[in-house]
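Everything on this sheet refers to the single structure shown next.
One protein chain is absent from this view; the other protein chains keep their places.
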Amino acid sequence: MALGRFLLKRGIQGVLVVWGVVTAVFLLRFITPGDPVTFVAPLDASAELRAQIAAELGLDQPLYVQYADYIVGLLRGDMGYSYLRGTEASTIVLARVPATVELAVAATVVAVVIAIPLGVISATRRREPADYGATLFSLVGISTPNFWLGIMLILVLSVNFGLFPTSRRPIGLFETVAFLVTVENGLAAPMDVGAFLDGMRTWLWHIALPAVTLGTYFTALITRLTRSGMIEELGQPYVRAARAKGLPESLIQYKHALQNTLIPIVTVLGLQLGTLIGGAVITEAVFSWPGLGTLVINSINVRDWPLIQGSLIVIGTGFVLINIFVDALYAYLNPRVVH
Amino acid sequence: MTDLLRVRDLSTRFFTEEGQINAVENVSFTVEAGSVLGVVGESGSGKSVTGLSLIDLVESPGKITSGEIWYNNADLAERVEGDQPEAVDGDFVDLRRLSAAERRSLRGSAFSMIFQDPMSSFNPSITVGEQIAEAAEVQRRASANPRSTRSRTQGYGLGKMLLDGVLPDRSYTSEESWDRAVELLERVGIPDPAERAEEYPHQFSGGMLQRAMIAQALAGDPDLLVADEPTTALDVTIQAQILDLLADLQETMEMSVVLITHNLGVIARVADRVSVMYAGEVVERGTLRDVFDDPVHPYTKGLLGSVPDIDQPGERLEPIPGNVPDLVDANMPDRCYFADRCPKAMTDCLTRPPEYEVSDGHRARCVLAEREYSEADAVPDERLAGPTDDGAGPNDGSRAPDESTAPDAEVSDD
Amino acid sequence: MSREDSDVNRRTYLKYVGGTAATVGLAGCSEGGGDGEDGSDGGDGEDGSDGEDGEDGEELPEPETREEHLQRANLRINQRAPWIFLNRQYSVYGIASRLDWDARRDERIEAQAISVTEGEPSVTITQSSMDSGLDPHDHRETPTDNIVVQAHDGVLGRNADGDIIDALATDYERLEEGRVRFEIRDGVTFHNGDELQPSDIAYSVNRVVDEEVGITSPQNDQLAGVTGAEVVDGGVEVTSDGINPIVFSLFASYCKVVQQDWIESRESSAINSDMNGTGPFQVVEYEQDVEIVYETYEDYWGDAPEIDELTIRAASESSTRVSQLLAGETDLIVNVPPQEVSRVRDEDSTEVTAVPSTRVVFNAMRYDVEPFSSVEFRQALNYAIDLDSIIENILQGFADATGQPTLEGFVGYNGEVDPYPQDIEQAEQLVEDSGHADAEITLETPVGRYLRDVEIAQAVASQIDELSNVSCEVEQRDFASLAGEVTSGNIEDMPHFYLLGWGNTTFDASQTIIPLLTSDGALSSYREDEEIDELMADSQNLPGEN
Partner (left out) sequence: MISPRTLRNLRSELSRSLLAKLGIAILAVILFTALFAPLLAPHDPTNQNLDNANIPPLGFTATENQTSSEMVDGEVQIVEEEVVVNTTTAHPLGTDSLGRDVLSRTMFGARTSLLVGLFGTSIAVVLGVTVGITAGYYGGRIDDALMRFADVMLAFPSLVLAIALIGLWGQASLRIPDPLVAFGIASSEMPETIVLPGTVIVVVALVNWVWFARVARGEALSVRDQEYVKAARSMGGSDLHVILRHVLPNSLTPILVLATIQIAAIILLESSLSFLGFSGAQLSWGFDIAQGRQYLSSSWWIATVPGLAIVAAVVGINLIGDWLRDALDPGIEGQGGAP
C-alpha cells in the first residue's frame, strides 16, 4: 500500500528529526552562557547552596551523561522536571499545546479565507485598482510588526470601542466541544448545547484579534503567492481550451486555475503553519495567550532546559506531522505524483 | 448546400509594444453546412487567429477590429431579432453584434475548437472524464433554462471549490453528464471508456488524448468544429485515424469543420473547399478541385509546387524564395504582399489587388486572374525592396534560395 | 522638584520605620580635610553633603549601636563610591476606583487588606507573570510570593507600613544568644480542617533551612543565621548561630507555615499544584500559567477578609495589563509603566497608587580592575550623572535618587548622606586626579529585566560620555548570562561595569550591603575594604532594637 509505506518512511524520518532537534539543543548547551541555578537559587545564594541545588537538578554531571539520561527518560515518556517549577516538564508543555494549535489554525484560516479570493481577484483584474490595492495591502501586511498591530488592535477595538476582549483565553476549543460530547461514567452525558454555544462565542471572541494579528503576515504572503500562481495558470493552454468548451469564467478560475495554483501554495502553507507553533511569541505575549511560543522564550530566559527541550520536542513533532500531512495533501491534489 | 457561416472582411489586430500586428486582414470566406473547409498557409499566415476569431477566443492584447460573421441559425435569429434587429438577416445572425455573454453561450454549443497539443489542452490534475463531463454539463444546464445566461455561468466561487475539494470532484458535473462523457469517449473510439474516463491526461497516449479532445468538443453537439492543426503533433498512422474519425463524425453529426493546417496532404484528403492564407489575407479560395487542379495565385502554385507528386517521384521540388512578412502594420507595404517573392510580379501588383472571381466560387487575390503574365511589365527586384525587406525580421533582404523557409508540405511531424 | 524642600519631610518620615531611634547620631558632618583633596570642592549648591571627599574615617566618633554601625557603613560606601548610585524605584499599581487598598512597601499584595466599596465582593488581580509552582518554600519570585501568601500565614507578619505584628505566634521573646521562643496560637485550622500543631511550624522552619528536611529550599538565605527549630513544651524554639539580631524581622517577612503530613504525603508535582495553608483564602481552581481562583476560608483564625472571591492572573505585556484594567476585565494591576499612568488616571473608573519599593538600581564597578580601582574615578562617574533628570524624564518622577545602598525607611539608613549632585568640572577634575584620563569604559545592561533598564543605562553612558576625558558605551546583555557572571562567585568572571537591581524586603541595611559590598558577599564587586567588612561583622553581633 503506497500510503502505508509513505507514512512509515516519513514516520521514521520524523523521529530522526525530533531526535536531531533534541541533540542540537544539548550541543548548544555547551556554548550557551548562563547557569540555570542562577534562577532557582537567590542571587546572593552561597556557593554550597548553589552546589546543592545543582546536584538536585542533576546539573553537576557532565553534559553527555545528562544527555544519555534524558534520551533514556524520553523513551519512557518522561521529559524530566522543570528546574524552576519542580513539576513534570511534559505536563507544562502539553498544557500549552491546545492554545498554540488553536491560534496557528485560526491564523491560517484567516489567511486562507482572505488571501485566496484577494489573490484571485488581483490576478484576474491585473493592472486595475483591485490589483494595485491587493498588492499594496499584501506588502504592508508583510512588513507590519506583529506587536504593533496587536497593541493597536487592542487599543482601538477593545479599549476604545469595546468590541473585543483585550486578551486572554478563558476557554479552549477542546473544553467547548467537550460540552457536547462529555461522557460520564460510560454513557454520553446529555448535550449541554447552551454551554457549548456560550463557550464557542467566548472562544471565538477571544481568538479573533490574536488570529488576525498573527494571520496578517500570513495573509499577505499567500495573497502574493496566489496572485503570481494564478497569473501563471491562467496563461496555460488548457485554460483557453476550457474557454473553448464554453465553461463559465468563474468555474475556470476557481476549479481549474486555482486548484493548480494551490498545489505549490499548500507546501508553503504547511511550512508557515509549522513556524507558527513555536514562532507566535510576540502575539502570544501581547494577547496573554498561553501558547508554546511564550513558554519557550520564558524558559530560555531562565535556562530551564527541560522545558526548552520539551517544547522543542513538541514543536519538532508538530513540524514533522504537518510536513507529512502537507506532502500527502500535495499528492492528493497533484495526481501525477500518485497515479 | 446552404451556407452555415459567412465571414465578411474579418480583421483581427494585436496591439503590442512592437506595434500593431495585423494578424488577420479583411478575410472573407463561407463554410457550407456539413462540409469541411480547409484553411492552409505557412505558420504566421494568420490561420490560427482566424480560427480563434470565429469563436471569439482572441485574448488581450489581440482584438477583432472589424468584419462580420454571419451564422445561419434560425431560432437564434428569431430570438435575437427582438432586441437587435440589425444583427439579423433572414436566418443569419452577425455574431460580432451580439453581446460577449451571448457569444460565449455559443461556444461549446454552436461552435467548438480543438488544438494541436492535446496534452497541454487538458487540466493535468482533473480526470479526462470529468473534463468532458464538464463540457456536457454546461450544455445540459444551458438547455435546462435557455433564457438566462446567468444559470449557465451560475456562480462557482471559493466556497463551492472548497466543497469540491472535500467531496469527490464530480460536484459540478451531474451523473447524467458523466454518462454522456463516457458515451462520447466510446463514440471517438476509445476502448473501455468507463475506466479510461477515471484516468488523468498524463495516462493517455497522444492519439488517445486527441480523440478525447474531439469527444469533448462534441459534447455540445456543435454545428461547427474548428480544428487548429489537430494532427500536427501526432505520428503518421495516428494522424490518418484522427482524420478518418473527423470525416466520419462530420457526416454522422451533420457538423461542419474548419480544418486549419499547414499540411497540404491533410487538406487534400479531407477538405471540400480550401482557403489559402498568406500574411493575414486569403489569397485564394474555392473548391478543392479549383484550388488544387486549377490554381491561379502564384503563392498557391508555389505551395503546390513544393509538394512531391506521387506520380512523378523524380520531379525537382520548387521552394518559394524569401520569408513571410512580420505583419507589423508599420512595415506592411501598400501592394500585393506576395509581390517581393512572386516570380511573376508585375507593375500591376504594386497596388493592393482586390479579390477577382476566377470562376463560380473560385476567387484569387491576384491580377493573373484577369490577365496573362507578360515579361514587359515585370518589375525589377530593387523596386520591390519596399519596407518588408528591411523589417526587423531575421532575413537580411537577400533572397538567397537556401535561406527560404520552404513550407514543409511534407506530411512529417516536427 | 528641588531636593531642599523634601529634606524636611524625610526626617518626619523616619518615625514610621519600626521602632528605630530617630538618631541623628552622627556628630555633624565634617567639612573637607580628606587627604589628596587639592582641588576646590566648589560643587554647586553646597547642601551639606559630606560625601564628596576621600577617606576621613578617623574624626568621627566610634559607632556603638548596630544602627550606628550600619549608618557608618553607608557613609563610607557613599564616600568610596563602589557604585554609581542611581535611584530607588516606586511600585506603581493601577486599581479600579471601587477598590479600597493601600499599596505596601515590600511589593506584597495581601488580598485580606482589600475591600470593595461597590459592585460584587470579587476581585481580580493581574500580575506580570504567574507562579513557578505553589510550593511556598520552593521559589524566589514576587509573583509567586503574592499567590502563595493569600493562602498561608507566617509565624509573624507586617502591617502596610512594615511594622511587625503577631500572626500564628501570639508571643515571641529572645531567650538567650542564638535562641528565641514563639508561643503558638491555638484554635487555628488548615484549609483541610486539621488543627495547626507546633510541630508544623518547626517542620516549616526546618524545611527552609535544612536541606535534609523536605527540599533544598532556595529561601534559606532569607532566614540567614537560623539553624533549626524544635517543639519545646507547646511552643517553638528557633536556634541561630550567633546573635542573629534581625531574626524576628526575618520571620515577619518570610517562612510560610505548611502542614507537615499534608506535605510529606505528596510528591513535588502535587505540592506545586495545590495549597493547604492557614491563610484567609483557600484555592478553588488552579490552571497553571493561566489563573488561580480563591474563596474566603470561613474558619480563618484572623478577621475575615471583606471580599468573597479572589482571582489572580498574569499578562506579561504592560500595555495589555493597562488595557485590561481600562476595559474592566481586572481590578488591580502591578507595574504600571510611567508613561501609562496618565492613561489610567484619565479614566474615571480607575486610578493609580504608587509607593516606594524596596528595589534599588545601581551601576556596580569592579574594585580590582582599571580604571574602576581608583576611588576618584568612581566618584567622578557619580558626579557625572544628573540623577534628577533621569528620574524626571525617564521614570516620570516615580523614583527617588539614592546616595547609599540602604533605602530611606530601612534600619541603618544614614540620613546625613545625600546623593551625588551633578558636577561636571569636579568629575573631570577627579578623572584627572585618578590618572585614568581618556579611559574608555563599557556599561553592560540587561534588557527588560528592570523598569527602563536600557534607557537608564543609555542615559548614564551618554552623560559619562559628555565628560571631556572619558568615553562610555552601552552593551546589551541577556540577563541570564549577565546574572550568571555576577553570581559566579569569583571576581575574575564578573563584568567590569554593569547595571543591576536589588530588592531587599527585610527593611534592614545588612541584607543589601553584606551580599553586594563585603569581601565575602555572594555577588560582591567591592572587596578588601576592612573598615566596611568590620563594620558589617560588628553590626551582625549587636542586638537589633526589635
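Order of writing sets the labels: A, B and C. Residues in every chain begin at 1.
Throughout what follows, a contact is a pair of C-beta atoms (placed from the backbone, for glycine too) under 8 Å apart; a residue touches a chain by one contact, two chains touch by 3 or more.
Quick caveat, the model's predicted, so the values are computed rather than measured.
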{"item": "Touching the absent chain when the full complex is considered, from C:318, C:373 or C:469", "value": "C:318"}
{"item": "Hidden partner chain, touching residue among C:290, C:424 or C:454", "value": "C:454"}
{"item": "Hidden partner chain, touching residue among C:170, C:265, C:462 or C:541", "value": "C:462"}
{"item": "Hidden-chain contact residue, picked from the options C:229, C:292 or C:352", "value": "C:352"}
{"item": "Contacts of chain A with the absent chain, listed as residue ranges", "value": "13, 16-17, 20-21, 24-25, 28, 31-34, 127, 132, 135-136, 139-140, 142-148, 151-152, 155, 217, 221, 224, 228, 231-232, 234-237, 240, 264, 267-268, 271, 274-275, 278-279, 281-282, 293, 296-297, 300, 308, 312, 315-316, 318-320, 323"}
{"item": "Contact set of chain C toward the excluded chain (per top definition)", "value": "1, 6, 9-10, 12-13, 16, 90, 161, 318-319, 322-323, 337-343, 345, 352-356, 386, 389-390, 392-394, 396-398, 400, 446-448, 452, 454-455, 458-459, 462, 474-481"}
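Just so we're on the same page, only the chains that are shown with their structure count from here on.
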{"item": "Chain contact graph, described as a line, ring, star, complete graph or other shape", "value": "line"}
{"item": "Chain-chain pair with the highest tally of contacting C-beta pairs", "value": "A-C"}
{"item": "Euclidean distance of C-alpha centroids - chain B vs chain C, Å", "value": "91"}
{"item": "Centroid distance [mean C-alpha coordinates] between chain C and chain A, Å", "value": "40"}
{"item": "Residues of chain B whose C-beta touches two or more other chains", "value": "none"}
{"item": "In the complex, chain B residues that touch chain A", "value": "55, 57, 59, 104-109, 112-115, 117, 120-126, 131, 134-135, 138-139, 152-158, 160-161, 164-165, 172, 199-200, 202-203, 213, 216-217, 219-220"}
{"item": "Complex contacts: residues of chain A adjacent to chain B", "value": "116-117, 120, 236-238, 240-251, 254-256, 258-260, 263, 333-336, 339"}
{"item": "Interfacial residue positions of chain C with respect to chain A in the complex", "value": "129, 132-133, 135, 138-140, 211, 215-216, 218-222, 268-269, 271-273, 288-290, 313-317, 319-320, 323-324, 326-327, 329, 478-481, 483-489, 502, 515-516, 521-523"}
